[in-house]
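For subunit A:
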Amino acid sequence: GGDSGSSKSGGSEGKDTATVAFRTPNWILPISAPGFTQGENAIFGQALYRSLYQYKLDGTAQYNIDPQRSMAEPPVLSNGGKTLTITLKDNTWSDGKPVTTKDIQFWYDLVTANKDKWASYRAGGFPDNIAEWSVKDEKTFSITTTKAYNTAWFVDNQLNRITPMPQHAWDKDSAGAAVGNLASTPEGARKVFDFLTAASKDLKTYASNELWKVTSGPWKLDKYVPSGEVTLTAQPNYSGVDKPKLAKIVLRPFTGDDAEFNVLRAGDIDYGYVPAANLSQESYLKSKGYTVSPWYGWSVTYLQLNFNNPKTGVLFKQPYLRQSLQMLIDQPTISKVIWSGTAAPTCGPVPAKPGTNGTDAAGCVYSFDPAKAKELLESHGWKVTPDGQTTCQTPGTGPNQCGEGIAAGTPLTFTVTSQTGFAATTKMFAEIKSQMAKLGIQLTIKEVPDSVAVTPACKPTEATCSWDMSFFGSQGSWYYPAFASGERLFATGAPVNLGSYSNPEADQLIEATQFSGDESALKAYNDFLAKDLPVLWMPNPVFQVSAYRSGLQGVEPQDPMNFMYFQDWSWK
Partner candidate 1 sequence: MSESTVRHEPAAGEPAVVQPLLELRDLDTDIALRRGTVHALDGVSFEVMPGETLGIVGESGSGKTMTALSIMGLLPHGGRVTGGQILFEGRDLRSLPADEVRRIRGVRMGMVFQDPLTSLNPTMRIGVQVAEPLRVHQGVGRAEARERAIDILRRVGMPRPDRIVDNYPHELSGGMRQRVAIAMALVCSPRLLIADEPTTALDVTTQRQILELIDDLREEFGMAVILVTHDLGVIAGRADRVAVMYAGRVVETAATATLFRTPRHRYTEALMEALPESAIREGGENARLYSIPGLPPDLSRPLTGCRFAPRCRHVTDECRTTDVALSAGSHQYACLHPVPAASAAPVALPAPVRVEATPEPAQPTAAPDEPAGTPVLSVRSLVKNYAAHGRGVLRRGAGQVSAVADVSFDVGPGETFGLVGESGCGKSTVGRLAVGLERPTAGQILVDGTDLASLTGRERRRMHRQVQLMFQDSYAAMNPRMRVDAILAEPLEIQKVGDGAARRARVASLLDQVGLSRRVLERYPHEFSGGQLQRIGLARSLALQPRLIVGDEPVSALDVSIQAQVLNLMRDLQRELGLAYVFISHDLSVVDYMADRIGVMYLGKLVEVGPARDVVRAARHPYTQALIDAVPSVTPSAATARDGVTIRGELPSALNPPTGCRFRTRCPLAQEICETEPPLAGDRHQVACHFPLRPESSGTPVEAGTAA
Partner candidate 2 sequence: MTTLSEAVRPGAVPDQPADASEAPVRGLWRQGVVVFCENRLALVGLGLFVLLAGVCFLGPLFYHTDQVHTDLQAVHLAPGEKGHPLGTDGVGYDQLGRLMLGGQTSIIVGLAAGILATAVGTLWGAVAGFVGGWVDSAMMRVVDAMMSIPSLFLFMLLAAIVTPSVPMLIVIIGAFAWLGPARLVRGEALTLRSREYVQAMRGMGGTGSRAVRRHIVPNAIGTVIVNATFQVADAILYVAYLSFLGLGVPPPAANWGGMLSDGLADTYSGHWWLLYPPGIAIILIVLAFNFIGDGLRDAFEVRLRRR
């Protein structure tokens, strides 16, 4: 980027290049490793190695499969929904070789043999839930699952992981070795996997390593500087229909939002983002020829409650208490004022369809209502002392009493572990704290750089279980794959169920979303959890507010699942 320094030559409008504010990706192998699942790696990966299926959420497609971009036709079901037969479309690798089931098989062999090193592996999930994997011919293969899954779920949340990999180039265990059929045995697969992983850990050679020259995506890697700029150029041999329209994409990392915004304002990048606090700059940016557009994510945002906390867990277990806490969160106003309209209330676990800007406020089960919250507390035996300390007055398990395990005099004092570095989050908790204080609920805000790291799922006996509430949703707490089911979030013992919420009814409903083909399962699950409050629902911020040159076409719609399809971009 020698010439990108000065304000004149920055940006690339009118040329065939676009410069994008983008964190430097650091994983290239299409089998993601734990810790390398960040969005930038996914986008980067897609640009070079398309996955078997690509999704769109506009509701037009079957199983949300994007028929154009995907490398295969939608699966054909048989065997009572247990067997899915998939036919590949005609595609070629960048070296001209066709993409065949061998490449799928290669991928499958590698992940099965190395599932413990695969980021997406969950015990019982893919590939454990595959009873049979069979290749029919060059273009067709079929999968038989152990149970009959809800196909939409299986396609969206399991098959999304499959990425064909160039067996004819990669099936070896050292750079000099000849390509063979090594991966077909588990030991061989492990060797190949180790070799590929090692290559993927050698950032410096990303642009030069022969391995990564064989790609299936619309882009090829031209230049790669670890932690620095990455340049993608159009892949001339791209076989897909969505051929790149630009010749070059420059991905530029920034050290922080302020630095990025300064550069954006100076007009040095074509696609960047506007930090929340600077949204009022929209008109200025417009005057500089930018379009400002919020990027809504397929996400929900919530405040995790630690049901296993030895002290406050008993409190959180009381539905009335969760309800009254929820009623103190003024989602609409916070979204409007603090997030400057770039957030929308979350009302339940299933995100609203893209573009509808969140669930309707009216649709939330518990809307902002401090008076009702107070009433709720008082009716359960709490002595509410506004701006003081509310305590339990009548302990006991009766309907008008505080509830099980709550002793007389128990105060309502919580500590929320939140994130540093997000002005809006800080303000949001200032507001919530203020609302709670009015009911005598004392909220202490503790900001840490990485709240997830210090608020793990835990047993009550563990020292790490002392946290009360955790927030990690400054950019959305959870991004779903295409199918927004809650098996990873709210099911008992689910990996991301940090608060150890457990409700048999919820478990049942979640299972239903996975196994019954019934369309209404998802809604039932949503409605139940929206009401039961496994977490406190919080305003769901947009993924980011993008700003791009108005001349840059094809940026919109921005993919709710946070993919970016640079090949669609073009200059007017």
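The candidate set was assembled so that all candidates are chains of the complex that A comes from, given by their letters.
We adopt the following convention: a residue touches a chain if its C-beta (ideal position, glycine included) is under 8 Å from a C-beta of that chain, and two chains touch if they have at least 3 such contacts; residues count from 1.
The model shown is predicted, which means the values in this text are computed figures rather than measured ones.
**Q** Would you mind flagging which of 1 or 2 touches subunit A in the complex?
**A** Here subunit A touches candidate 2.
**Q** Touching residues of subunit A toward candidate 2 in the complex: what are they?
**A** 257-258, 261, 265, 275-281, 284, 330, 333-334, 337-338, 387, 418, 420-421, 423, 426-427, 429-431, 433-435, 437-438, 444-449
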